[in-house]
Structure formats: C-alpha cells, structure tokens
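Excluded from the complex is one protein chain; the other protein chains are retained at their positions.
All chains are identified by letter, namely A, B and C, in their written order; residue positions are counted from 1 within each chain.
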C-alpha cells in the first residue's frame, strides 16, 4: 500500500483542518500541495504539513503529477468546476458538501464523473463517519428499536456564517440532514415541507430556526430543526422513534463541572471539536480506498458519492420550493443523469 | 378554613387515585362520597377513604348536602352533563380533561357555568401543577432562554386505551399539549396541521405516532408528537428553544442502575408515578381555593378553567380537520360563548 | 381519624418550614401552637398557619392540653430536655436530629422514654422518607444489584452554619450518614475511621471536606464524604456497589438549560428544595400514626426512633475519637439503656 499524495484546494478553516488532520493523524496520506486564491493563506496552511507546497492555482495543483488525489474545501460555488477538473485528470476527489449549490450543477458533475468511468468522487458527508452516528445506524439496523417510524433531528450552531441566506442555509447547511436521514434509514426522501419558527431576533432577517418535515419512501416522517443562530453552542441531536423504543445520540461532552449552583457540560463553539473524529475517519477511509490500489474509492462505504450529493441537492430544492410557497408539501425530483 | 367535603364521581383508575390522594395527602379535604355506575367499584374506591359513602347515583352525590364540591373522573362522554349538574347545584367542580369530547358540548358547559355566575369549574390539566412544568414556565417567564421561538413536545405511553380511535387520541390525549403549550407561552394556538408518522405495527390501524404542528399567536411553532403505543414506557418531554438557549424537562427518574452492560433509569408504565405530585398539588390548590371561603376557585391560578377546556377542544377540532384533509393548515376557531 | 393538633418548638428556618408544611400539605394535622424564645420569631412562624398560637415558652406549649403532639426544631442543645418533657407529658414527639449532641444525653432521653412506656419519640432522619432514598432501599432489598459490598456517600453544602466546629459537623451533620447507611443495609455500623482531605481554604480552619470509612456488621464498607463548605451547591449522593451492579441516586434537577456554551442543571442552595418531599412525607407518616389512634407512632416504619438517634450518636462519638487519634479505626459502642 503506497502513500497517497494529497492536494488540498481551499485553505480556510475547513481546508486547513483537513491539511492538519491528513498530516498528523491519517495513516498512509501525505499532503503534497495546498492551493488557495489567497496565496498567503495557502502558505500558512501548507506550513501545517512540512513538505506540502503552497500554490495560488487550484488547476495547477490538480494537474500536478505529484498529486494523486484531491480534497476540495474551497468556496461552495467552486466545488463543481474543480471536481470536474479533477475527474477529467483521472484523480480521486473528496469534495466538501455541497457538491454544488444547485441540482443542475450537481447533475453535470455526476455526468462528467460518469464519462470519466465513474467512482472518482467522494462527498464530505462526514456525519456518516461520526462514531455516534455510526452506532446509531448499526443499532437501528440491528433492530434495537424495531421498525423506525419517526425521526427527530436538530442541528444548531452559534451564529450563521457571514453572507448566509435562507437558501444557502438550506443548500449548504441543512443539506447534512438530507443525507443523514436517508443514509440512516436506507430509504430516499420523497417529499418535504418547510415551516418557519418564530424568527430569532439574532437572525437578522433570516427565517431561523427552520423546521422541515421530510418523508422517506418507507413512510417514516422526520422533523428536522436547523437553527444557525442558536447562540448557546454547536449541538447536533438525532432521535429515532421505533415501534419498540427509541435510539438517540447522547451529549458528547467528556467532562461535567459542578460550580456556581449548577452542574454543567460544555457545548463546542463550532463543528470542529464535535466532528474531529468523523473528519479523521472519513479522510482515513478515503485514503485507504485510494491507497489499496483501487483506482477510486468506489464502493468504500460509507463514503458518500457524487450521486448522494445530487440526491441531497434535489431535496434542498424541494425544501426551497416549499419555503417559497407557503409551506406546502413538495415532492422531491432528482434530474436524470 | 373549614374542611372541604368532596364527592368523587367515577371510581376507575383515575377516580380511585383521586380518592386516595384526597384522603391521604390533601390538607383540608375529606372524601365524603364516591359514585360509580358500577356500585362494587364505588364501594371499593370509597374504602380507600374511611368515612366515604359509596353510591351508584352520580346525581344523588351531586345533590347531597354533605358534599361541598365535586371531582368528575367518570367516562369522557359524561363530563359535560355532570359538570352542568354540579354548577346548577352551585358546587365547585374539578373535572378531568377533556371537558367534553366536542367543542359544542364544551361551549354549552361554559354557557351553563356563566349562567350560574361563573368560576365554578376547574379542569384537570394537571401538568400545570407538575413541579417540572412549573419550573419550566417560571424559567421561561424569567427570560432564561430569551424570546421563545420553537417548542418540541413529546408524549408517549405504553399502549392506547381500549377503544381508542384517532379522534379520541386527539381529543382525549393530545389535548394535554393543546393546553400546556399556550399556558407555557401565554399565547393561544391559532393554527395547526397534522402529519402522520409511519404507523406503528403495534397501533392496530391507528395513525400512531402522530405529529402536530401548532402555531401560537406569538409566532412560536410547536412540534408535538403523541405516541400512544410507544411500548417502552410513559415518557413526557418538552423543550423550549429560545433566542439565547433552550429549556427542557429532565428525565424524572430517581435511581440509576448499572447492570448487565448497561446504565439505566426506569420509565413508568403509566401517568400515575409521573404525575402523582401534579395531581396532589392540583387537588390541594383546588381544595385551598374552596376552603378559603371563596365560593369557587375562580382566579386560583394555575387551575385551568372551563374556558381553557373549550379552548383546547377547539384546537383538537382543528387538528382533526387537518387530519381528515391531507394535513393542510387549519385555523383554530372557538365558538362564541 | 381525628385531627392531630401539633405544637412546634423552634421557629427558625427548620421550624418555620415544618409549620408551613404541616399547615399547607399534611392531611389530618393542624398547627396549634408555635414556641420560640424569640417571641417575634414565634409569631411570624405562627402566622404561616392561621389559628396557630405563638408563645415564648416551650414548656407551656408542651403542657398545653390543646397540643396533642410536639415537633422539636429548636437548637440542638435543647432537644434532649424538651423531648424528655414531652414524653413525661405523654405526648408523641418528632425531634429534629440529632437527638442530643452527646451519646450520654441521647441515652438519658431513651431511658426517659422507656420509663414513659416507650414508643413516643420519632427522630427527624427524613432521608428515610426521601422518595429517591426509599427507591434505593427498595431496589437494594429486591436484589437489583445483588449482595451489597461497598457504598459511596457524598453530602455537600454551600457553607457551614455559623459556629460550626469539626465536632458539630460530625454530630449534627454527618450524623445523617450514620443513620442512612445502616438503614439502607439493615446492618449496624460497627467500626469507623476518619480521614481528612486537604482542608478547603474556604473552611476557615475546619477539617472540611472530611472522609469517613464506616464498616457495617455485614462487612460492607462505606466511604462517606461530607463537605460543608463545598460552595457550589447542596448535593447529596449515594451509590451502592453490589456483586452484580450498582444503584445510585440521580441528579434531582427537573430542568436542563442550554445557554452560554453549556448544558446545565441547577443545584439548590440548601436542603429545603432537595428534601421538601421527604419532610412532608415524614410529617404525614407521623401524623397518620398518631391520628390513627395509636398512642404513639411506634412501629410506623420507616420513622426513626430515639434508639436510632442514640445509635447514630454512638457512631459520631467513634468518628470523633478517630479524628482525635490520627485516623485509627475505632469500634462503635453504644451505652446500655
């Protein structure tokens, strides 16, 4: 099994985190290059992995013969173009979600991948690698709560990213639920509806928190809350209600403190501590799949594929349609690819 | 403050529980009589309170000059008629929920009470007296989570009562949520929609679990799950999501056990252990209000009134209308009284 | 069952609390009189129970023919004398712990009670009535963890009472453990040792927190921590380790709050919220025993007796002997009575 030389495109928080994780914690991977339009940022991320070369040119990184595989962690709007470039170069890609902001763009990426022979793109739905989510899926599959009937999902963060809109909150953030729910249930989302809560004064005009009802083909109903400006912390919850009981994620805190008349555990400020293990295991699984001599991570479950990204984007489209049409129930339709 | 001589109508589980609680734990109350159409059952409940006289005739109990006040815990279908009889006799009533199965009947009871001068009927929405719910309301009012935006309520039981229908599940069981939510928020429910989960194989044809979306006048959205055949235990949850944080009920178990590879707490089999304190405090508040010389418990907050019962019934009607019309959003309309 | 007319001696926090609880929440009891050497304090506590007569003279209260039974909640140093006066008057007594600060005084009270025919004194070891402790004892008795082997008890408060000494911390506070442990195990404490932790800077010279090892006749070992100046809150814990598992009290908080990067539950500032139910149920059981026509609450388990108070005092003596002798193991010896 040879070392996989990885090029990372995008050196913001997410990209830099991937550089550090690949370098420090992933067996069999080596960060060969880091690209960012801001070259100083590229240099500073590259410095996290001695030997990694910084560049301002993502396409040069993709073409670099010293790069075996590409991680895309640049702005959402660039994902599709970069992913297509990588598959044309015949290189495996791990692309951060979303695959693209629109379903049409997602579909064009999937088609480009198919023309290149398929199986080259993995999508960064890292919750599939979160040990807690993985245990939940395994317990569900083992019948621990009987037939699943109803899910309650909650995703809260401290504050929305700058420039966030109601649409990007759905396509770029709630999209996690649109992958997690069908992955947990092994059943696709077929219809959705959108329901605004009372908007938070802190949400500056956004419809936040949002409640979405998702119906999967198996008949299960999911209530999904996303609250980008929850203020108090980063908090991801999921409960599956089955015919004989329920399964739910626990509070992941490791320390409990008694002080000042309270017993408390801490909430992280963002996704990094919460999903550090998930990202590490995702990068490890992706590296293993490539390094094992397979041309691509095809079939390396539970890595999400480009098609999973397209499918989630189609759900996001339906949610936006419901949001813009008084909360009516909208059927999910993914374009032919 | 003189002793309040209480007559209890209905000697099933609920009535017998009230007899025992009044006798053993309520200061200033004495159970004078117990009525049930099944006289043996009346006798056996009366035996729980030495001195209480059993009878097969509820109307005789209401007319009895040795009865100062009446608790109604008979079948839902009899509540309205008995409550009206009691108010006509000028006696304070604590009526188990629902006030009546239909909004029209509820309205007629409210009108009868108004003709009798008002303020005679209290309704058994005992969650208002549950110390946990009371703390939740107090913390909310104190601004502990900022402006409330979204509520998540869950009510689960082991199995539906015999003869339960989708309609009675809403009017007789989910009705608790229809009172608790506006009471917590100090804002009436204005519109609702109904959403079936995948029906439980254990639910024998019922739409169970149910999800309801409730909108209050303040704009807050509530997701309310009721699952009558949850199987695993009796479990009541409520979380308020506010602009700065959340407030939620804890697991009320008092004991944690480590055994057989698990750490566990117990779930009660029904409402009795969960709400024993709530019923006791409700009966105490009702007794205090009557014994303090007020002709009626008028204004003895947080005792629910007949009007609260009518209001909750109108919400139930709207939920049933949504259930029978594909889950569309239905406005709540209470009849004029 | 006739109403029990109760006289309460001592109108500090504890006495006033008993007045309020008896008046508002205990079925079958009526507060007839309240005594305190500070007459204004007596009056203000009496005002909590309309009809109760304040007095500055505890002995007059005891002699009062309108008083059927006496609650003693005055200073620890007065318990013995007042309890003896009450039993000489033939009246049932509920005496706050400790029965007396020394074993010898406790023994003299027990002898006085025996001369009066016995069975008149109950001792306020209210933890026996705490629903959580009661569940723990019941689960233990039901074999839920197999044979008990080891106990871990923790009692923490915000700050020691003014004037507290190392000795009074043992005889007046840790004494709760000296009753709870043998009551839970149905086995007397036979030897003890004392082990100082690093003294808290907040403890102003006291040996606080303290660790005591208690050995019961059944061979079980108990580690008992008492920390009077724990600062963070009032917190009582108990875990029984058995051959097949463990049983422990849960956090009794009813509300969980997410805010400011933490998930938290509250700790009470003192014993009142934590043991409100225990005190209520203790007073109810005591009232029931007297009102049921028994001359005294003899045998009304789990009410603690004067002998239980003497037994606990003898354990406290042994702990003090160990504390004053380098932590050596000391056998418990109760005086003959």
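In the analysis below, contacts are C-beta pairs under 8 Å (C-beta built on N, C-alpha and C of every residue); 3 or more make two chains touch, one makes a residue touch a chain.
From a predicted model like this one, the values you see are computed outputs, not experimental measurements.
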item: Residue, one of C:75, C:244, C:272 or C:333, that touches the chain absent here; value: C:244
item: Residue, one of B:188, B:233 or B:291, that touches the chain absent here; value: B:233
item: Residue touching the undisplayed chain, where the options are A:74, A:103, A:122 or A:246; value: A:246
item: Of C:213, C:300 or C:321, the residue in touch with the unshown chain; value: C:213
item: Touching residues on subunit C - with respect to the absent chain; value: 146-150, 152, 195-202, 209, 211, 213, 218-221, 223, 225, 227, 230-232, 241, 243-246, 327, 329
item: Sites on subunit A contacted by the missing partner chain, in the whole complex; value: 1, 23-27, 29, 50, 131-132, 135-136, 139, 144-145, 244-260, 265, 277, 284, 288
item: Positions on subunit B contacted by the hidden chain, ascending; value: 231-233, 235, 251, 253, 258-269
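Going forward, only the chains that are shown with their structure count from here on.
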item: Label of the chain whose CA centroid is most distant from the centroid of subunit B; value: A
item: Most centrally placed chain - per-chain CA mean versus overall CA mean; value: B
item: Centre-of-Cα separation between subunit B and subunit A, whole angstrom; value: 44
item: Between subunit C and subunit A, distance of the C-alpha-averaged centres to the nearest whole Å; value: 56
item: Residues of subunit C whose C-beta touches two or more other chains; value: 251, 253, 258-260, 265
